[in-house]
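Heads up, one of the protein chains got dropped from this complex, but the rest are sitting where they should.
A, B and C label the chains in the order they appear, each numbered from 1.
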Amino acid sequence: MSEILADPGNYGYTFGGREPVAEVKPGIPIRLRTLDCFGGRVRTVDDLPSRVCEFPYLNPVTGPLFVSGARPGDTLAVHIVSLTPAAPVGISSTFPHFGALTSTGHTRTLQAPLEERVWLYDIDPAAGTVRYQARRSDFAVDLPLAPMLGTVGVAPAAGEVRQSIVPDVHGGNLDTPLLGPGATLYLGVNVPGALLALGDGHARQGDGEVCGVAVEVAMDVTVVVDVVPGVPTGTPRLETDTQLISLGAARPLEDAFRISQEDLVRHVAELTGLDLLDAYQLVSQTTHARAGNVVDPQYVMSAGIDKRYLPGTAAYGGVHDRLRAG
Amino acid sequence: MSEILADPGNYGYTFGGREPVAEVKPGIPIRLRTLDCFGGRVRTVDDLPSRVCEFPYLNPVTGPLFVSGARPGDTLAVHIVSLTPAAPVGISSTFPHFGALTSTGHTRTLQAPLEERVWLYDIDPAAGTVRYQARRSDFAVDLPLAPMLGTVGVAPAAGEVRQSIVPDVHGGNLDTPLLGPGATLYLGVNVPGALLALGDGHARQGDGEVCGVAVEVAMDVTVVVDVVPGVPTGTPRLETDTQLISLGAARPLEDAFRISQEDLVRHVAELTGLDLLDAYQLVSQTTHARAGNVVDPQYVMSAGIDKRYLPGTAAYGGVHDRLRAG
Amino acid sequence: MSEILADPGNYGYTFGGREPVAEVKPGIPIRLRTLDCFGGRVRTVDDLPSRVCEFPYLNPVTGPLFVSGARPGDTLAVHIVSLTPAAPVGISSTFPHFGALTSTGHTRTLQAPLEERVWLYDIDPAAGTVRYQARRSDFAVDLPLAPMLGTVGVAPAAGEVRQSIVPDVHGGNLDTPLLGPGATLYLGVNVPGALLALGDGHARQGDGEVCGVAVEVAMDVTVVVDVVPGVPTGTPRLETDTQLISLGAARPLEDAFRISQEDLVRHVAELTGLDLLDAYQLVSQTTHARAGNVVDPQYVMSAGIDKRYLPGTAAYGGVHDRLRAG
Partner (left out) sequence: MSEILADPGNYGYTFGGREPVAEVKPGIPIRLRTLDCFGGRVRTVDDLPSRVCEFPYLNPVTGPLFVSGARPGDTLAVHIVSLTPAAPVGISSTFPHFGALTSTGHTRTLQAPLEERVWLYDIDPAAGTVRYQARRSDFAVDLPLAPMLGTVGVAPAAGEVRQSIVPDVHGGNLDTPLLGPGATLYLGVNVPGALLALGDGHARQGDGEVCGVAVEVAMDVTVVVDVVPGVPTGTPRLETDTQLISLGAARPLEDAFRISQEDLVRHVAELTGLDLLDAYQLVSQTTHARAGNVVDPQYVMSAGIDKRYLPGTAAYGGVHDRLRAG
């Protein structure tokens, strides 16, 4: 088993533009540590991110990993075996001019920013909870621990290098709660070895990541990868034991929605042999449509269908079931 | 119990601009029939909507009902007791230049429209299923029967009259799968008697109503209403046994998202006494964000939070629980 | 010549839903007075609109006028002969949560609103200037007087009634600086007599009406109308001595852009006999694309082409030239 620590030199702030830190093999579990999105610099409620972090060097991703045998035109399947918070406390915050309910660098206004505030969440792995504690009152409530990775991606095509905070067709900062243990992420491979990197663990996150920051925490990650040779993937897809999901990353949000739904329609048509309009109809009556993030440089929407409505089909030749079986 | 049939004179195509067809009393169940969105004109796969329907006279709503005691500034609570399909077959279709995966009258392009096609769904109330049958292959699959109302609203403010196909702060064509039996919809009252109207029953619908048309069916509806005096409601809200939900209607889709999330944050703050930023944080880690429709003149997003995270609170003085108890 | 004062009873706050105040004849000049968008209630810098005005009763429009002979399916041509400010001082302001550089009721955030502030502009008709005077410094500068009407429209189709602040296919609050003296506006007729109403005079306005308010002033208006029988108009169009213009009203702004450009392409194709793709190409290399408003419930973009690139053509049978000749 490969084991990659989050030591300096093992992480960075981009997809593309960096040399691999390790080579990994399909089918062999990989263990790695990811830093939280603040790089560990926010430790107390007084550590305001805009003071202790150095913009835009946020959202470090561990890697990249060179996947043996992955070639441009293939699909990389990344199966998340387990996610374990590597710290007892998760952190959230507001940032000035970041988030969905504030003006931002894109949706600019002349208004003053919201207050910058930090929240700490006690994580209780045994109870399976994270504890919300208000900052300006005694209100507190336990929420389910529901670990996920915010950011998983490969090197982009055509020599592009993107900041790790950007989600796009190469994956990146997808920020969907669906990307948790037991899920398999499918990404198109653009360069030899794919150059996979991962980070931005969340102890939990609501749809949309509304304030811009989930319950952020360093994470002990176990993944296993596989390569589906000669099968390209356009926009990122997810598979769970029950659902087949397409992700769209774009602005405005309806374009993210359109990408995710159109890709799901085409995927369903391909798997079932339905013509496009028949697949469009089936998806229209069955899909979920949930916001991933509505705060990053591109927004993310997911489109998902229950696999029981697609009897007798197996996406990507059944790689999810094989990786799930371990 | 009031009983309103879908006879001519009992339905129309607008919110506002029409005289009440009946007066109803809070707390007394109301039974009514709603027509399907085609007004019953599409009966076979050869009845293309653009030929058999007269645009824009689609989406008839039964009513309006004058609610005794409802005054401007109050909130009308509409609790859906039961929804029973009033026909054995549900209908869906594509329309030329309508839907999320086609250019439209708003998102205009120079491309030719998609083919117009009709699908029929056999409804089996005993089995609790609707049957998808492809038009160009033998593929068929049973989907769960999950009845809901697409369109519920009141007369708009300031003398406006809106087509029933438009969702906005007065309700209207919200098209969210969350508006089913057991749910309570909260709408601000703009005129004496509120002038409630309902229609657009769906045997089921995916998030986003992607192709523009759900599994449409005439519906036998039982609702019970109540008036929350002196409590205004801005954007429509929903309550179920487990969730508190705000709906946002707007374009682009991120504005629908923002409205729904901002309203939920303010509602949570009001119910819990949290300050706005603390409520923003709690909502960020717990909300769902699902598309209602992404096809109507305004799009709809829902923001929902589990009520168990708001212990000791009751929205609108607990009216949902009272109506639910019957 | 008809003469309609802005007396009570002669104006209102909607398109549709009101009885005509006068009947007017094609070809006969009509003189009328329009109130400013505040209904005259803002007179000093201390008259903050949110205090002295009664929301949403803003933007009064004079009319509606019943145009003899106008029938559904016709086009109404409204030629603006002259616009003369009817007050010596124009007024502008910020509103809380209204404008392009603030969060709004649609683009909601949790931020505090901008300060509400009023500016007064001295109008010098002889010099042809309006004087900007800063409120927090001595900076002052003369700007060209460039009168226009923000709001011109007819009754909507299908029984709808829209607030006068809304621009859409029926015209309404278009807020484009192009709608000044010498311009002809083309609107589709939806009801017998068209029911034309006008208001919202601006002494001048920048593209986009960025802060939400132009240099607002009561206006003495002379218009002359004509009816183009049997020729429908979808989205509003404008014609000047040099340009042919299509207007698109929608959100997001790219949809307003798409509507305006698509309509211009179709108009050019129809006038020149070019096929759609050839017209698309010609428009692509020649069109202007300017923001009308980016603050109203729907945004407006204009698409315009110089008529010299369309030799030998005349829109709507040359009605602009005839009305211009007087």
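As a convention for this text, a residue touches a chain if its C-beta (ideal position, glycine included) is under 8 Å from a C-beta of that chain, and two chains touch if they have at least 3 such contacts.
Worth saying up front: this structure is predicted, and the values here are computed from it rather than measured.
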* **Among A:Arg31, A:Arg71, A:Arg131 or A:Arg251, the residue in touch with the chain that has been omitted** => A:Arg251
* Structure fact -> Among A:Ile4, A:Ile80, A:Met148 or A:Leu277, contact with the omitted chain is made only by A:Leu277
* Structure fact -> Which of C:Lys25, C:Arg43, C:Arg71 or C:Arg117 touches the missing chain? It is C:Arg117
* Structure fact -> Touch assignment to the omitted chain, from B:Thr44, B:Thr84 or B:Thr109, lands on B:Thr109
* If you put the missing chain back, which residues of subunit C would it touch? -> 92, 94, 100-101, 114-115, 117, 119, 130, 132, 134-137, 139, 141, 143, 204-215, 251-254, 257-258, 261-262, 265, 272-275, 277-278, 280-291, 294, 299, 301, 309-311
* **Interface with the undisplayed chain - residues on subunit B** => 101-103, 107-114, 252
* **Residues in subunit A touching the chain absent from view** => 13-14, 16-17, 56-57, 105-110, 157-163, 250-252, 255, 258-259, 262, 265, 276-277, 280
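Rule of thumb we're sticking to: only the chains that are shown with their structure count from here on.
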* subunit C and subunit A are one sequence twice: same or different residues at the contact, by the over-half rule? -> same
* To do: Please compute the C-alpha centroid of subunit A, do the same for subunit B, then give the distance between them in whole Å.
  => 32
* Roughly how many whole angstrom separate the Cα centroids of subunit B and subunit C? -> 34
* Once you find the CA centre of subunit A and the CA centre of subunit C, what distance in Å lies between them? -> 46
* What are the residue numbers in subunit A that touch two or more other chains? -> 101, 114, 252
